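Encoded as structure tokens, here's the structure I'll be asking about.
The complex is shown incomplete by one protein chain, all other protein chains being positioned as in the whole.
A, B and C label the chains in the order they appear, each numbered from 1.
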Amino acid sequence: MSSPTRPTAETLRTLEAHIRDLEGTALSSGQNLDAALSPLREQLERLRGQVSLSRWERVQLARIAGRPTALEYVERLTSEFVELHGDRTFGDDQALIGGPARWQGRPVMLLLQQKGRDTKDKIRRRFGSSNPEGYRKAIRLMDLADKFRLPVVALIDTQGAYPGLEAEERGQGWAIAQSIQRMSRLRVPTVCAVIGEGGSGGALAIGIGNRVLIMENAWYSVISPEGAASIIWKDSAKAPEAAEALKLTAPDLLEMGIVEEIIPEPTGGAHLDIDAAAAALGEAVSRHLDELGTQSPDEWLSGRAARFRKLGAFTES
Amino acid sequence: MSSPTRPTAETLRTLEAHIRDLEGTALSSGQNLDAALSPLREQLERLRGQVSLSRWERVQLARIAGRPTALEYVERLTSEFVELHGDRTFGDDQALIGGPARWQGRPVMLLLQQKGRDTKDKIRRRFGSSNPEGYRKAIRLMDLADKFRLPVVALIDTQGAYPGLEAEERGQGWAIAQSIQRMSRLRVPTVCAVIGEGGSGGALAIGIGNRVLIMENAWYSVISPEGAASIIWKDSAKAPEAAEALKLTAPDLLEMGIVEEIIPEPTGGAHLDIDAAAAALGEAVSRHLDELGTQSPDEWLSGRAARFRKLGAFTES
Amino acid sequence: MALDKFFRRRRPQVNPVAETETPDLWGKCPQCKENVYLRDLAAGAYVCPSCGLHHRLGASRRAEVLCDSPLEQWSGRVHPVDALKFHDTESYPERLKRAQLKTGRPDAILTGRGSIEGVDVVVAIMDFEFSGGSMGSVVGEEIARAAERAAQMGLPLVLVAASGGARMQESALSLMQMAKTTIALEALSARGLPYISVLTDPTTGGVTASFATIADVIVAEPGALIGFAGPRVIQQTIRQSLPEGFQRAEFLLEHGMVDMIVDRRQQRSDLAKLLRLLMHQPVPVAQAQAASSQAASTQVAP
Partner (left out) sequence: MALDKFFRRRRPQVNPVAETETPDLWGKCPQCKENVYLRDLAAGAYVCPSCGLHHRLGASRRAEVLCDSPLEQWSGRVHPVDALKFHDTESYPERLKRAQLKTGRPDAILTGRGSIEGVDVVVAIMDFEFSGGSMGSVVGEEIARAAERAAQMGLPLVLVAASGGARMQESALSLMQMAKTTIALEALSARGLPYISVLTDPTTGGVTASFATIADVIVAEPGALIGFAGPRVIQQTIRQSLPEGFQRAEFLLEHGMVDMIVDRRQQRSDLAKLLRLLMHQPVPVAQAQAASSQAASTQVAP
């Protein structure tokens, strides 16, 4: 501990484990161990402030067990959420859900990528990877948002669209493209937030925001680190190296102009204080909704188009 | 033959068979039988003019082997038909097909209910009964018609939407309703013609015309005669009685105000002279297209709405 | 005996004149066989308190269950006619007369203005008691008028479907009501007003293939049979037995065709919540206070 090197996320996790063990002992034995616990807790807090997370460590935080899912934010930030189901064509996808709700009081249309909370729920929701039905439901909800002038709030959290045989049969690529197109045509404001993982086209399908925000420990990329590692080194275990190359963290994306704002997470990650994480997300989304609220439908449409039109890096001779 | 009763369709068919037999004999034997054939042919023609078809006989004519299908008319009346496939969601229905074409020179979007011509083709096309994919393809083609300002020409010929388990799973009722809605929203003129059978919602799905025409021996009803007979008498063999009760023939529909015009068929039915039947259909559709051509998109939309809004029979106290 | 019949038919069958009076009696639920006190059944929106069976409702009872107070009734002045001189085992006018006597209304539809938990609405309720809720010219006309009037008044439309489909006795005229109603609903779309349909047991045929399924939001009652083709026709087509639960509300939810299945006892609050959201109306004061205190407790600073 006397080493001058910056602490790693691993160090923090070891310290957290010590504290939990001591707290457990204190509780079960009835002994007051505050004399030991207090300095440990202080040191942990201090180290958290110093910690410099690698890109791969952030990817791991974005996936950590207990990280809040979309519905955990929705429960804290909205009232009167009415989940609407089905694509009116084939099925009801559980990985991409939504419906109208009041976001800190404002009527909005929610589009949520939902990973699932327990094992059964996760399987049912394919760990947040949609079939085409999910995107087609999103399109239907966007139709309603337009009709009833409801701003769209999209919470993005997926490793990507589901790569299944039936998904291909039913036009996974087509559904994503149509969702991008539909969202770009909305005559209401759209605010998107990457709250965990932003994997490829499956994430972008509901990511056509007038504003795109990202949580501090979320990632957003054209391919997952594992996918990139498989392609480059034929070895998905090289995902940490791929994560570095892909520059997929929130600060990277802010620098590229792909997101407007990084939403700070509680020290150590959103899972350590979900209420606080939700408060930060709620405030940021509400603030952007309020700012956009002064514009007209034409401005929402053209502003969104202009925002995406200028993304990209090239030179011209 | 000296009986003063009006000839039935059955009498005509018997006479036709005699003539065919004699012609065959003349051909195979090399004997000239014109002395017998001429008066027979003349009598047949005379009787055809007198014949009074019952409603059930017309239903049978609408189903007779060799009656021209939609594609037989399209081959004769259009050039440059480009069949477009698929609903972009699940499949490509073969019972409801379509695409852009030139209708006697005019660019239009065709929607065709196609029954099939040989056994294999009929099975592939489910004898003209669509699955939901057919109606969803029609909706997509109507989107294109609107975008490219192509008048829609719909040829209706179905006993009804396909009553299958999978059709229900994929929302047969929903697809028909959406097709009716989409067609009512078109900002281009629509001319529909019932060319054979017009069975229930499956026919109406592409029947929202600014003008609705019907061929002389076609029928259009809320239910097939067999279906009605099954409900009323628990006996589909009573279809002839049901046909009478349903008042489903072209003159009935003209009287009810459900169609604008009856397209005359060659004496004895369209199958006896397909070229002539096609010429009459082509002329009528083209004439209505030309008449509608002078109106504006708002007039096509509101005219169509007004046309259907006033259909129905009731009294008011 | 009246009660036996009540339960055998799985819907309340009462004298239309006294439809709102509930006899002080017990009955046996046809699904769970439990004895149910009829006044409890009525108080619980005619849902069996033991097994949750949603009994079929006539239009008047449905209106009571759905709305805050009696409707300002609009329907009743449009009457059916026998335009086709339709005669099968009896004449169409005879059939109509029987249904009119049974239900006390001219045709299978009740429309009017009312409110649901304080939200002003136009309602259109199909009456399955009247000739199986079949849709002829009158049903089409009343639904079209309700939609157009709702649009004029700036009110949303809530429609309760219960129908075997289009009415055979009006042949192609019935068929045209599918187009007429669909087109009349455009008036609501044009003004951005919500249209919610509630599909109840049974909703089939031309009603499923027109106005009932183009709603902005489709609600279904638990266990309701909903489909286009009837189960018997499909069985004849596929020549094998249909799977358990086929064409039931739960099956349709799974296949993406309905937005939600809502217990009848929960419908008023869910519909009101949804309508308020879609119409940008505020949360009622009592609920807003509860919500804000909850929100406050979760909005801890990071």
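Some observations on this one:
Note that in this section contacts are C-beta pairs under 8 Å (C-beta built on N, C-alpha and C of every residue); 3 or more make two chains touch, one makes a residue touch a chain.
Being a predicted model, the structure only gives us computed values, none of them experimental.
Partner chains of the missing chain, restricted to those shown and counted over the full complex, are A, B.
The chain that is not drawn here is touched, among residues B:S79, B:S296 or B:T315, by B:S79. Touching the omitted chain from chain A are residues 161-165, 167-174, 176-178, 180-181, 184-185, 200-201, 204-205, 207-208, 220-223, 227-228, 231-233, 242, 245-248, 252-253, 256, 258, 304-305, 308-309, 311-317. Even with one chain removed from view, chain B keeps its contact list with that chain: residues 76, 79-80, 82-92, 100-102, 104, 107, 133, 137, 144, 147-150, 264, 266, 273, 275-280, 282.
Going forward, only the chains that are shown with their structure count from here on.
With A-C and B-C as the two chain pairs, more C-beta contacts join B-C. In this assembly, the C-alpha centroid of chain A lies 54 Å from the C-alpha centroid of chain B.
In terms of their C-alpha centroids, the spacing between chain B and chain C amounts to 35 Å.
Among the residues of chain A, those touching two or more other chains are numbered 88-90.
Listed for chain C are residues 255-257, each touching two or more other chains.
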